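Only one protein chain is missing; all other protein chains are in place.
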Amino acid sequence: MLELYRGELDVDKIFFRWRKWGERKNYGAFITFVGTVRAENDIEALSFDVYEPILTQWFEEWQQKARAKGAYLMMAHSIGDVPVHTSSYMAAVFSPKRRVALELIDEFVEDFKANAPIWKYDVITGKRRYARERSHKIVGSGLLADT
Amino acid sequence: MLELYRGELDVDKIFFRWRKWGERKNYGAFITFVGTVRAENDIEALSFDVYEPILTQWFEEWQQKARAKGAYLMMAHSIGDVPVHTSSYMAAVFSPKRRVALELIDEFVEDFKANAPIWKYDVITGKRRYARERSHKIVGSGLLADT
Amino acid sequence: MVQVEFLGPIGKNPIALEAKNLKDVAKELQKDEELKKWLGECAVAVNDRLVQTLDVELKEGDRVTLLPPVCGG
Partner (left out) sequence: MVQVEFLGPIGKNPIALEAKNLKDVAKELQKDEELKKWLGECAVAVNDRLVQTLDVELKEGDRVTLLPPVCGG
């Protein structure tokens, strides 16, 4: 399941809900990744734009890959401002056994970073600045420049 | 930090405590692995023996490896009986960035399974039965048979 | 007419264009000096599906979306 929230994530509440779900489903391995905004470069917060239609497709394709391995994915992400020391991103994998879960969390989080349609901004003295140097071109970028 | 508990883990409480610790330390990536007892083979529970002196050394060696990469490890494990659908094992990695955390959680959990001095028993109709077929010889096993 | 939308940091309002295919859209957008720097690094979706080629026919009402470099998490 994919969950989007305005502002910071309530990590403990989401963790609890996901965990209880997995317990009922008899999954043996449950891995969560939590991304927290670090205090660095004088930022007050990070801020995010999310394009939900394509994010949903991206997520559903991953969910199908996970299901084919008997696993299940969850993800939560923030929209808008997320202050330093709070969390903007959670991902989770459930699986009967550990090996599949350990491999999936790695592949899923890496592909998320590379291709999920989310844009990050540093917030400094109240102003948003696009984090261009930390951003990644989606696979197939540059099409419209080639003619 | 290594934590041992009699019986099942209070996963949400441990997660909350670890998470808050990592938040204060300004870690950006926090990954947890939770192992939950699956209902299978008619077991009522799993049961564990732990040899703490060698487990502590094993954990401290991993902690040093983690620190050398700027990361930090946490682990919690149960001693004694852990009923079906409750959790016996939690591991966590904190690191400034995701890549180190994703690699460490995999290596740490796999080595845990292979070498941590913990013995597992199925509990069926109240009796403990050593899970011999799921157990792994520690590196260097068999020394005393070779003379 | 097709609608062209610019996501995230591009910060530009949608525009309407006459275009039979994605090549027409490319040619039109390349005329905009401000957009030029984005074209080389944007992915493209047609009706919310990412495409990997310019050989895509467009019909009345189709939506073309430009996705600049991403960084979730």
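So that you can tell them apart, the chains are marked A, B and C in the order they are listed, and the count of residues begins at 1 in each.
We take it that a contact is a pair of C-beta atoms (placed from the backbone, for glycine too) under 8 Å apart; a residue touches a chain by one contact, two chains touch by 3 or more.
Worth saying up front: this structure is predicted, and the values here are computed from it rather than measured.
In terms of the touch definition stated at the top, the absent chain reaches B within the entire complex. From the options B:Gly7, B:Pro96 or B:Pro117, the residue with contact to the unseen chain in the full assembly is B:Pro117. What chain B contributes to its contact with the hidden chain is residues 35, 48-51, 53-54, 57, 77, 88-89, 109, 112-121, 130-132, 134-147.
In the analysis below, only the chains that are shown with their structure count from here on.
Averaged Cα coordinates give chain A a centre that lies 26 Å from the centre of chain B. Looking at chain C, residues 73 sit in touch with two or more other chains.
Listed for chain A are residues 35, 109, 113, each touching two or more other chains.
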